[in-house]
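I am attaching a structure below and will ask some questions about it afterwards.
With one protein chain held back, the other chains of the complex are shown just where they sit.
Here is chain A:
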Amino acid sequence: MLGETSSPKSDRIGSAIPARAGAGLKPEHVAEILRTEADIGFFEVHAENYMGAGGPPHRQLEAIRDRYPVSLHGVGLSIGGEQPLDKEHLQRLAALNRRYEPGLFSEHLAWSTHDTSYYNDLLPVPYDRTTLERVCDHIDEVQETVGRRMLLENPSTYVAFEQSTMSEIEFIKEIARRTGCGLLLDINNVYVSCTNHQHSPEDYLAAFPMTDVGEIHLGGHAPDTDDAGRPLLIDAHDRAVDDAVWRLYESVVSNHGALPTLVEWDNDIPAWQVLRAEAEAADLILSRAEETVLWRVV
C-alpha cells in the first residue's frame, strides 16, 4: 500500500502521524524538546535542510525520529516548474524518505527553479490545462520515484495570471483525481490567498476536496496592502496563528474530524514554549472535535 514504509530501524517509534498537533522542527529547540520529553504528536522538517552529508542536523533528526513520528516537507522540488524535475533532487528526497521513514511526505503546488537558478520562494502557477498536465506528470514521477503517495499543499499567492482558466480548487481537485496524490490543506494559505484575491475562505473550504486531505498546516501571516490599498497578506510564518485562521480551523475539524495538524513558525523563531503552546491550542481543538464525533456516534 502506498504510504507504508519498510521495517522500522532500531528501536524507533512507528512512522504513523497521529491525528494530533505537531510542530515544525527548529534546530534551536531540539535540546529542550529532548530534555523535557515534550508531549507533541509529531515533528515536521524541511527536507532540504537535511541534505548535507552529516553533522549536527542529521544527529538531531535521528534523536527526534527515535522518539517521535516525523513528516517530511519538501520546499524546493519545483513541481509547478516549466522544466523537467531535477532528477538528482528527487533522488535526494527518496533517500531521505528511506532514511527517516516519515509518516507523511509533502510538497507544494508552486515552482522555484527556472533554467539553472533556484529562487528560494514558492512561486505561483497559472491554472490552465497546460500547467495541469505538467504538474500531474511531475507528481506521477515523484510518487513513482519515492515509492509512496505524496501530499500536495495549496499555495499562498499574491498575484493571479490572466491566462488562468480554472479556479484553484478545480485545479487541485483535478490533480488529486488524476494522480491519486493526497492533499495538504494549509488553512493559513487559504486565508491569505482568499483575502488577497477577494474570495470567501469559508466558500473555499466548503468546496475543498476534504476526503483527499491527509494533513493540515497552520501558521502566521503578515499584513500589508496592495497597489490599490487593498489588504495583502504575506505568508511570513513569523508570528502566532491569526484568530481568523483558528476559527476556520475549528470549523474544518468540527465538520470533518481530527487530522494531523502542523503549526509552522520559520522566521523570528520564538522560544520552544511559545511554539509548543500553539501546538497545544491546536490539540485542544482537535480533542473537542473528537468528543463531538463520539457524542454524535452515541
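Everything that follows uses one rule, which is that contacts are C-beta pairs under 8 Å (C-beta built on N, C-alpha and C of every residue); 3 or more make two chains touch, one makes a residue touch a chain; residues count from 1.
The rule is simple: contacts and distances are computed from a predicted model.
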Chain left out of the displayed complex - its UniProt protein name, from "Gas vesicle protein", "Cation/acetate symporter", "Sugar ABC transporter permease" or "DNA-binding domain-containing protein": "DNA-binding domain-containing protein"
Sole residue of A:112, A:154 or A:261 that reaches the chain not shown, by the stated touch rule: A:112
Given A:19, A:34 or A:51, the one touching the chain that is not displayed: A:51
Omitted-chain contact residue, chosen from A:39, A:121, A:144 or A:202: A:121
Touching residues on chain A - with respect to the absent chain: 48-49, 51-59, 75-78, 81-83, 86, 89, 92, 111-121, 123, 126, 158-163, 196-198, 224, 226-228, 230, 232, 234
